[in-house]
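Removed: one protein chain of the complex. Kept in place: all other protein chains.
Chain lettering (A, B and C) follows the sequence in which the chains are written, and residue indices restart at 1 in each chain.
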């Protein structure tokens, strides 16, 4: 295909924003727009439809790339394995999606010889930073187009009016209460009633998961097999990490698991409120922690929490492609080598309880911690231990006098 | 009272172990035993009974000291305010009780001129270390008697037999399945079926809290007022921190809140399994976190997690009376100054959800995070921000080529 | 004084940049300029001269505020006490000067009812961020004027030409090789030959300190008294912290002490090279560390290093007026309470050696660490200690088989 104009690769979702971006770029830049759809498990319309939609919006082409397995293996699991929770509770479901999408854009742009990249993230959010940090990491030569920081549109109405002027069909409606982001790991909901913190999240703030009041009255028990930090079987049926996550999303959603309703500090200095649903991720998170209890010594447990804290901020802050992320992930992988075992989880009314657990690498042995004599632990050792353990404390006490 | 022998102050609980310790010390040391009962909210028999019991076991005296309010204010709250969770989940209910008891022993010993201290902690556990670390900190001159590391008794049967020989009455029975520790903050259960990790915790492993399946089918909403990190009102009724904790224990227990069943790394190198119930503490923990979301900036949130991690290990490891604990608590107090506000919590089937929250110190303002223009945040600033934020990343990318 | 125009308070140094800023603001804003000189120990011309100069540049007034003692006590010492070194070596001499200057500007602006603040920091450096972070912290209502980001001047030549056009006298010359910043704590030198990292720093890169080759061939011994982390006597003569620092600058400079030549990461993403001289600060830093060795236990030493690392980045990054800085400083102050003692330092050819040290709070006692028997340490305790200390390690080893 010989094109008279150079190409920009747009991270295309099929939604109103990216649909408007196509004609807007064509009008404001001397560029053709290629729509790239990265499939990481978000629920979108029939795939053919999204291609048609992109073309009818004016794109010169649309490519759908399936990265679902890769997303779960190479992006989601590094977070789950180390247990990264941003500000104590957020499993980073949106943050972790950005690097894989942005990298796919760059890879595709290189393949087709494109000269620019565009995304539909708004000017007040984290995602613009995350997209552009990846662009900066992987190819700082490509031009970046960030329409929400460039155009004068301020609202959905503006975008709808613009599309109408351009005769581009859309099934978007004026009223869209919430801003949402979805992938196989989570769905987020912001805006609407949530903007007033004194409002309870309403029923329609939640998409995937059952209200806990409507969740089954009987608990469900699920057996997870874990290998080196990856859940690879459910009820003794082996599956890929992606397939496991998908199935656990279903099971977890039924029991109302994985909801959080938080106010968080955005990277750009604002606070915002979000309702996040991560049912399968929450179950996997708990399952990994349960095995860690058996196989990590005290130092490893504490060190892991340090790594998780650092990792959570790095990922939230868009620093996936960075030496420090690789360093932390490497440190985490060493620890995860022993996270192998089986956990029985009880799922009930929004909660996950690890009720049975075992591991070939367990450091727990029944006989060690009971009162009866054994060969490993001699109670008399405790006196010597305490005397030295408290020695500097005793010296301080003595010197004070 | 003129005594022919010097005195040891025993941390007395009225249980089998400390009952046997009284005659054993008298027999093995040339000492009188004074039984000190520190009331930190544990449920014990009628107070007169415990005194009688101590005397009938051979103590020369028994003193009950009520430190319930002090325990909650000065020991429990420093942990709740910073959010210390040992190994990710344990609120440190037993660990935090040791320093106040041991300090009370020392204070009392000084008052009556005693020469020794004794405790009933076993030789495989953390508590012996915690007791003796406090002794080392506050008065390294007093002799320490730790019967479980000294005598030859190995079981309850041995102790019962010994008491019988000594004609000391006891209502203890041969069969006590679980080892328990209780105070106003929590109750712990170890031993019995829990020793096999593949056993589910049985119904009788739990003492305070309702099974979630039996918890009410309707959620309960509770309004907590928080001032500088302390919960000081429930449903708009002002109460002391202790009274609030007490009431929240009741409410939380009904809804099955605050149970954990974990394997932890003991300070002495062993792993052990425990079932811990901290209903009120769990509710307060969540309430404080909810206000923090409104009032802490990003740096404070991350720093707080560092402090909490350090604090959790310090307290678990018996280092309450240490410069580093005072340093961390001081750092925490600075942050907590702004933790003031109101939270509405939904309690349901084992879970606590912060559904509404507000604070006079909130850094969230609706207008800031919405899409509409405002004076505080200009979207155009984001380009400059991203350019510098990603600058070293871009430079790395450029230099690589 | 009734003024027809509102006032901007300029952080005025008397140098070329801030001299040009006065007429430029008057020309470009409808404002009078008030020149504020904050004296934190920088060497400037006769004070009357600087006032005259400001007036002759067009300022409506000039005020000199002496904050030297306050600067050393309240800004420099919090860094020295905790031992903050940015990226392992930089004592933060420029970074720590910004908050006190910017706060003085705001205080003065409030006093005289000014409406704006201006500074002469360039658009590629850290200082613009540091100034404006303080403005943001303390009064976000005042307008900020940052001429280097606003005007079109690009060089000293441009500024000189502009001043000539405006008939403003200046003794600045076209050729100024280095960019410098000075206060009682340090002097920095950037630019010129330093821009090529393969160039050695030339003789003229150093201002305060003697080249080590020319330093005296005999060592000098100096006795410092330290109280709660503050040096308060030199050779047994009591002085204020400021006076001590001033004298130690002189002594240290003679011996070539306190030079570093580093490449650092600026807050704005660039790397830059600087030669920093901090003679007195380096001596004080070493003296405090020497006492810490005597009085800090192992936990405190490690915790202190964590605090120092956090503090160094906070201060470098312009976050002086922040909850996290207050939190860390509070944590640091608790530790410093015991940092009291006497150190004899040997100063020789660029190096500081603590050759003798003592403290009333010392945890070192000769008898403890020697081989002879004592009452505090029993060698037999070591077996018990090692057995429990290595227990989880042994268990891992056993379970592996």
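Heads up, the rule we're going with is that a residue touches a chain if its C-beta (ideal position, glycine included) is under 8 Å from a C-beta of that chain, and two chains touch if they have at least 3 such contacts.
Because the structure is predicted, anything quoted here is derived from the model rather than measured.
A.B. asks: From the listed residues C:56, C:137, C:170 or C:243, report the one that touches the chain absent from this view.
C.D. replies: Answer from the full complex: C:137 touches the omitted chain.
A.B. asks: Taking the entire complex into account, which one of C:9, C:72, C:163 or C:294 touches the absent chain?
C.D. replies: Touching the chain that is not displayed is residue C:294.
A.B. asks: Of the residues listed, C:29, C:178 or C:389, which one is in contact with the missing chain?
C.D. replies: Spelled out, the listed residue whose C-beta touches the missing chain is C:389.
A.B. asks: Of the residues in subunit B, which ones touch the absent chain?
C.D. replies: 297-298, 361-363, 365, 368, 376-378, 380-385, 387-389, 391-396, 398-399
A.B. asks: For subunit C, which residues reach the chain that was dropped from this view?
C.D. replies: Against the missing chain, subunit C presents residues 83, 87-88, 122-124, 128-129, 132-133, 136-140, 146, 148-149, 154-155, 191, 195-201, 212-213, 217, 219, 261-273, 289, 293-294, 296-298, 301-302, 305-306, 309, 313, 319, 321-322, 344, 348-351, 353-358, 362-364, 366, 368-373, 377, 379-380, 382-383, 385-386, 389-390, 393-394, 396-398.
A.B. asks: Suppose we count only contacts with the excluded chain; which residues of subunit A make the list?
C.D. replies: Those residues of subunit A that touch the unshown chain are 265, 268-271, 296-297, 299-300, 303, 306-307, 310, 314, 319, 322-324, 326-328, 330-335, 338, 388-393, 395.
Throughout what follows, only the chains that are shown with their structure count from here on.
A.B. asks: Find the geometric centre of each of subunit A and subunit B from their Cα atoms only, then give the gap between the two centres in Å, rounded to an integer.
C.D. replies: Those two chain centres are 33 Å apart.
A.B. asks: Express in whole angstrom the distance between the two chain centres, defined as the mean CA positions of subunit A and subunit C.
C.D. replies: 41
A.B. asks: Which residues of subunit A are in contact with two or more other chains?
C.D. replies: 297-298, 362-363, 368, 377, 380, 382-383, 385, 389, 393-394, 396, 398
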